[in-house]
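Note that one protein chain of the assembly has been removed; the remaining protein chains are unaltered in position.
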Amino acid sequence: MTVRIVAFARIREVLGTAERALTLPEGARARDAWAALAVESPALDALLSSTRLARNGRVVAGDEALQDGDEVALLPPAGGG
Amino acid sequence: MTVRIVAFARIREVLGTAERALTLPEGARARDAWAALAVESPALDALLSSTRLARNGRVVAGDEALQDGDEVALLPPAGGG
Amino acid sequence: MFGICRTPIDVAAVEAGMREDGIGGMVTFTGVVRERADDDRVVDGLTYESYEPMALEEFAHIAEEARGRWPGTHIAIFHRVGELRVGEIAVAVVAAAPHRAEAFAACAYAVDQLKTRAPIWKKERYADGTPGRWRSNEGPTAP
Partner (left out) sequence: MFGICRTPIDVAAVEAGMREDGIGGMVTFTGVVRERADDDRVVDGLTYESYEPMALEEFAHIAEEARGRWPGTHIAIFHRVGELRVGEIAVAVVAAAPHRAEAFAACAYAVDQLKTRAPIWKKERYADGTPGRWRSNEGPTAP
């Protein structure tokens, strides 16, 4: 399956892009998307504990099952206001 | 001595004027001004407990001594905001 | 900045005048003439009057007290007088501070104090034409 990764703030800078496609094996879960990205960008490892993942605009747990075409957003700690 | 009375809101309506002169005996205190006005306008009696008196722009106790030329303001309970 | 105004209060202009380096949070209270009195009667509007020089002094005292409690806080207070219609702004209190907690606290304090202490009075005018009544903030007054 292929999902669309959207990244913000510091994670966007570490990934070097605000948006990209990511191909994952069938049955992949949200945490697998993160792990696949961390292989390419090891600096992500240190950010895991502070990052929330959203699937199609809703914050989800790491074991959320993904489907082809999903958007997976990587959300650093909030800094608004 | 003659003092200038300034009245507001309900007290102004009871007195029938926003401003007037009042002649008092020498040695008069703030409460004497009130008492003199209440002789002419007995409806003031019911308002005494809720009224504050100010002499020349400063809230004073009833026993504050007055001087010729003073301004005595009659202040009903606050209603701002 | 303090004021008693006969014309509408320009809240945006007051806020703009408070913005300066070091300010992080600004809290503005605007009190608006409500359609219903506390006893649910339909209000046509409110008539405010003030003892202006003393009201302005009281505003300055309140601001000074707030600054003493929440250092670095700046306060502006403007109250309108005359005949106001439903929906019009009667009072604006702006508190600017380095952080938002102080701005909220100082603004709420200044509004509470203004309502208790400032020599300002309001009379409710009723839509049904019955005689207006002076209303204090200490509870209903006799008609």
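Just so it is clear, A, B and C label the chains in written order, and each chain counts residues from 1 on its own.
What we mean here is this: a residue touches a chain if its C-beta (ideal position, glycine included) is under 8 Å from a C-beta of that chain, and two chains touch if they have at least 3 such contacts.
The structure displayed is predicted, hence computed values, not measured ones.
Shown chains touched by the missing chain in the whole complex: A, C. Among C:53, C:71 or C:87, only C:87 touches the chain left out of the display. Listed residues A:1, A:36 or A:54: the one in touch with the omitted chain is A:54. Counting the whole complex, the residues of subunit A in touch with the unshown chain are 6, 8-10, 46, 50, 54, 57, 73, 75-81.
By the touch definition given at the top, subunit C reaches the unshown chain through residues 11-12, 15, 19-32, 34-36, 86-87, 98, 100, 103-104, 107-108, 111.
FYI, only the chains that are shown with their structure count from here on.
Here the largest set of C-beta contact pairs joins the chains B-C. Taking each chain's centre as the mean of its C-alpha atoms, subunit A lies 49 Å from subunit C. With centres taken as mean Cα positions, subunit C sits 26 Å from subunit B. Taking each chain's centre as the mean of its C-alpha atoms, subunit A lies 74 Å from subunit B. With touch defined as above, subunit C holds no residue shared between interfaces to two or more other chains.
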